[in-house]
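Every protein chain of the complex appears in place save one, which is left out.
Order as written gives the chain letters A, B and C; numbering starts at 1 within each chain.
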């Protein structure tokens, strides 16, 4: 990928499978924690969200994601891999727009580091959304 | 499935895909947290684990898993689905033996409920293991 | 005087007794444990909990004919 952290359109089941394979080649990792963010079909002022269009500051997103990965790996010694992928462009309701996968030796660090990565993505990844009705 | 919570052999990538599809038919769920437990190729007293053989008290496992699902759904109001699958029989190093998937409206309950489910599985699911070298 | 109950052994209890189940005669869980530990002295080294008819016991219980007792060493799922 040109950009390791952003992907055009939804994160498809096929991509999820590929990322699972990518994260899964490590027999020392006993724990894999995954978070998948999906577009909800929320009703806003009586109108139903059918999709979200995501835009990103691509170059900075790459840099920030890289930094998040490094921070998490430094904070959780048992963590082995941290994968972050965020959609840009249109993602329809029910489709996935964010995937975080953290592998670790044991469950405590994989689950905590996954949550921590998620919070950092929310705070630091330069991505914006526009609801489509 | 005869038993909804136990599966013979490893939790394969195909089964993970199927479970993802099963958990993913809900456009009101904005957050999916997944935990996958895998067999580690640990070295124990100079011998390398090549597989683990899991055995379970099947009838009680079903009942306990059902109870865990109900407890988690009662404790986390935003949670929508809780899926638990555990392997029985032989699972080789690098293969998955446990999958937990929790969907929720938002990330806070999906991540916390997934971890809570995991801890309850560890404490309550009547499963035992035997290392194979 | 006791009742015939079915005893299931799991995990290490299976290895220590060399069997996965058997019928034993006991009137309550206390006497069942005594019978069992006399028959399998190596079980004394094992910490285990007991399920009666698939419910984890938190205290001693009387046993009825055909009850299902399970010997549960520390759980190891995950």
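Convention: a contact is a pair of C-beta atoms (placed from the backbone, for glycine too) under 8 Å apart; a residue touches a chain by one contact, two chains touch by 3 or more.
On a predicted model such as this, the values are computed, not experimentally measured, just so you know.
When the full complex is examined, the chain removed from view is found to touch A.
Checked against the full complex, the candidates A:50, A:71 or A:124 give a single residue touching the omitted chain, namely A:124.
Although one chain is not shown, part of chain A still touches it, namely residues 37, 54-57, 59-60, 63, 86, 97-98, 118, 121-130.
Keep this in mind: only the chains that are shown with their structure count from here on.
Under the contact definition stated at the top, no chain borders both chain B and chain C.
Annotation: 27 Å between the Cα-based centres of chain B and chain C. Centre-to-centre spacing of chain A and chain B amounts to 21 Å, using the average Cα coordinate of each chain. In this assembly, the C-alpha centroid of chain A lies 48 Å from the C-alpha centroid of chain C.
Looking at chain C, residues 78 sit in touch with two or more other chains. In chain B, the positions touching at least two other chains are 37, 118.
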